[in-house]
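With one protein chain removed, the remaining protein chains of the complex are shown where they sit.
== chain A ==
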Amino acid sequence: MEFLRPSTLVEALEARSAHPDGVPIMGGTDVMVELNFDKHRPSALIDLTRVPELTEWGWTATARVWAPVSPTPGSSSTCRAGRPRWPRPRGRWPPPDPQPGHGRRQPGRGLPAGEAHPPLLATDAEIELASVRGTRRVRARDFYLSFRTTALRPDELITAVLLPEAAGPQQFAKIGTRNAMVIAVTSFSLALDSERRAVGTGIGSAGPTPLRSEAAEEFLEGEFDWEDGRPLSEAVVRRFGELVASASRPIDDQRGTAEYRRHALSVMARRALSWSVTDYRKGSARCA
């Protein structure tokens, strides 16, 4: 096994191209488990922690965020322009740094439990993929193909995640046995976009890939009071939860049963909706 240490993005892309069987490593939370348990012996490890282009993030027209770096948790108001927010979980977000040994985000591998995925789906983020052949962008909504399979090609690296400017409340909630280090039993993200009058959802750990509930999105787009954000009836909130749960395709495993996951998703969806409606009203009051 070779260990490669590219120090620029160009070197990293060349290494990726030359070693299609190699495995890029950043936070290590997925790769090192496979190595420690002798499940996978790649021909090479490509250490990306020394590539400056992949450890930076910043604001452009949209936010440009390298995947392993957790952006600062969102705290800005819904009406401040130009600052996309990263939906913050109720509870703790993993530490905001690109250090190895941290992180449960793993966008490149498309693990259904990866915590980045539901917010990326809900906010309609784009994922930038680069190789020696060039750079392309794929919507998160088109990125997850099947279990552990994404649109990432063997010679590509994820060079950025682009979050659109937030135009409304964004929420992320997870159920887990503890906040640190343990992947979610199931998770849910919701984004309300007041400009496009669009609803985005994201479901984690409840199917072979991260999922959306398009039925729940369409239902809420029709029911929500986009002018004033008036509180929704109990029946609408309940229906939204049911639609989210019915979009999931969970299995029984050591972290929870499929039935529990469906139930938990309906509860999280209702809660995320209630939080979002409250935030929306506060936001429109401030921006008015």
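As a convention for this text, a residue touches a chain if its C-beta (ideal position, glycine included) is under 8 Å from a C-beta of that chain, and two chains touch if they have at least 3 such contacts; residues count from 1.
The working rule: contacts and distances are computed from a predicted model.
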Undepicted complex member, UniProt protein name, chosen from "(2Fe-2S)-binding protein", "Transport permease protein", "Ger(X)C family spore germination protein" or "Ferritin-like protein": "(2Fe-2S)-binding protein"
Residue in contact with the excluded chain [from A:Leu45, A:Ala140 or A:Ile158]: A:Leu45
Option touching the unshown chain, where A:Leu35, A:Ala198, A:Val236 or A:Ala258 are the choices: A:Leu35
In chain A, positions touching the absent partner: 1-3, 5, 25, 27-29, 31-33, 35-37, 41, 44-45, 47, 49, 92, 95, 97, 99-102, 178-182
